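First up is the structure itself, then whatever we jot down about it.
Removed from the display is one protein chain of the complex; every other protein chain stays in position.
Chains: A and B, in written order; residue numbering restarts at 1 for each.
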Amino acid sequence: MKKDEMNEQIAQIDKAMRLGNEGLSDDQKAYFCDQRPERIDPYHGILERFANWARAESLWILGFGTGCGAIELRPLMTSRYDMYRYGIQPRPTPRQAGVFVIGGYASVKTMKRIVRSYEQMQGPKFVLGLGSCTINGGMYWDSYNTINRLDHYIPVDIYIAGCMPRPEALLAGFNRLKEMIKAGQCDGMNSYAENFDWYKKNQKQIIKHWNMPDYNW
Amino acid sequence: MRTQLQQVSTRFSITLIDELAPERDDLLFVQVEKDQAVPFLTWLQELAGYTHLVFFTAVDFIEEGYFQLTYMVHDYSTHQDLAVLLKLDREDPVVESIHHLWPHAATYQQEMYEMYGIEFPGSPRLHDDFVLEGWDDLPPMRRDFDTRQYSEDTYFPRGGRKSRDTAEYMKEQLYPGEAETW
Partner (left out) sequence: MSIKDIIAPFSVWKRAFEKPYTSKRPIDERPGAARYRGFHINDMATCIGCGTCEEICQNAAIDMVPVSKTKHGDSGLRPMIDYGRCCWCALCVDICPSGSLGMSNEYIWVDSDPEVFRFIPGQDNKSWNDSSLGYRRAEGYDLLEGERVAMPMLSFEESQKSFIEMVQGYSEEQAKREADRCVACGICIATCPAHMKVPDYIEAIREGDMEEGLRIVYQANPLPASCGRVCSHACEYVCAVKHKGEALSIRWLKRYIIDQIYKNDYQKILDEIPEENGRHIAVIGSGPGGLSAAYYLRLLGYAVTVYDANEKAGGMLRYGIPEYRLPYEQVDKDIIYIEGLGVTIEQDTRIGVDLPLTDLYKKHDAIFFSTGLTDPYGLNIAGEDLKGVMSGLGMLDDVTQGKTPEIGSSVVVIGGGNVAMDAARTSRRYEADVTILYRRREADMPADEEEVEEAQGEGCQLITQAIPLRLEKGDKTRLRLYWGRAEMVPDGEGRRPKPVLVEGSEELIECDTVIPAIGQAADYSFIPEELLSSIEFTRGYVKVNEFYQTGDKKIFAGGDIANSKRDAISAIANGHSAAKGIDIYLKNFKEEVSRD
């Protein structure tokens, strides 16, 4: 999606749709943050390079198997593939994790949880789209309940083609992600903050029962 | 079992359908009328030994204009399965609930309400969201719901795709001026 195209779409969004937390009852609203996410600029020079190296060498994945592809994460934990040697390990909660692996198709119901989990994850955070479904719907392309392209709802840093990709392909994906992080190319979090309205518009378009807060760190 | 069913066939106005599972002798199909379904199932559960509801589902026969409900019940003592079929008018999809016989039927009914729009008055949590949250279109398992169209309208299929029909393309390339095209 081009920048100006995005801006055009944002311009169309009703002002009232912005961060009203309107899905929540009044007594619930107090519990949730309604502050928009903000852009966080990188450090400069060696400091940023060091930070990126540290981020790249400690990819902690959110242990949330969103689709059938999650099954391919299991072999990575075994001694055969041993993902721990790359500093990759699963974490049980979003707040501890830095990498979100979307394991294939995402139904609307799951999408709601994905959005919520993603927003809870601490920055810098990275998203890895696993399999065809995240690119253009895959074999669920004509399903009434499954999204077609993930990048309309949360920023995606890297895609791995396959249905499902083998663990080796997954490892290749992680390694590429590492390189990109080290090169400072993974800026999904900032792009989410900058195009927040556009992402929210898309999310609300499919998640019709919007009973969750608009933003929640 | 067959004889037992034949004995009550007039009482519950049921019909045995033999052609559906001819190769299995532990499975029988029975057609039942709408108003007799629950009395018949009650009788099955309480007197005939069919204590277990295996599943409860619906099929949309749109051409014939009805939903076919299937209650599959099982008798543990004889290991006999019995499928009770019920034709339900598509225009008026309301049928008596069976959650008082088998509590877990409520979940099946909740799902059927969501996927087919079949009403089971009195069934607990019937109108709560089940799989679909905030669904506002036709129930998606109804066959008049166009899932492909819905997906294309809703989920932004990725652009950049364009296909050509072989015959049309060859016509364009090879004989745009000949008789057939005028």
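The rule is simple: a contact is a pair of C-beta atoms (placed from the backbone, for glycine too) under 8 Å apart; a residue touches a chain by one contact, two chains touch by 3 or more.
Computed from a prediction, not measured in an experiment: that's the story for all the values here.
Colleague: For the chain not shown, which residue from A:Leu73, A:Val115 or A:Val156 touches it across the whole complex?
Modeller: Answering carefully, the residue with contact to the hidden chain is A:Val156.
Colleague: Determine which one of A:Gly67, A:Gly98 or A:Gly173 touches the chain that has been left out.
Modeller: Per the contact definition at the top, the residue touching the missing chain is A:Gly173.
Colleague: Considering the whole complex, not just the chains shown, which residues of chain B touch the missing one?
Modeller: 158, 160-171, 173-175, 177-180, 182
Colleague: At which residues does chain A meet the chain that is not included here?
Modeller: Listed in rising order, the touching residues are 79, 81-82, 84-85, 129, 132, 135-139, 141-142, 149, 151, 156-163, 165-166, 168-169, 172-173, 176, 180, 185.
The working rule: only the chains that are shown with their structure count from here on.
Colleague: Quick check on the complex: what are the chain B residues that touch chain A?
Modeller: Listed in rising order, the residues are 129, 131-137, 140, 145, 147-148, 150-152, 154-158.
Colleague: How about chain A: which of its residues touch chain B in the complex?
Modeller: So the residues of chain A touching chain B come out as 107-109, 112, 135-137, 141-149, 152, 202, 205-210.
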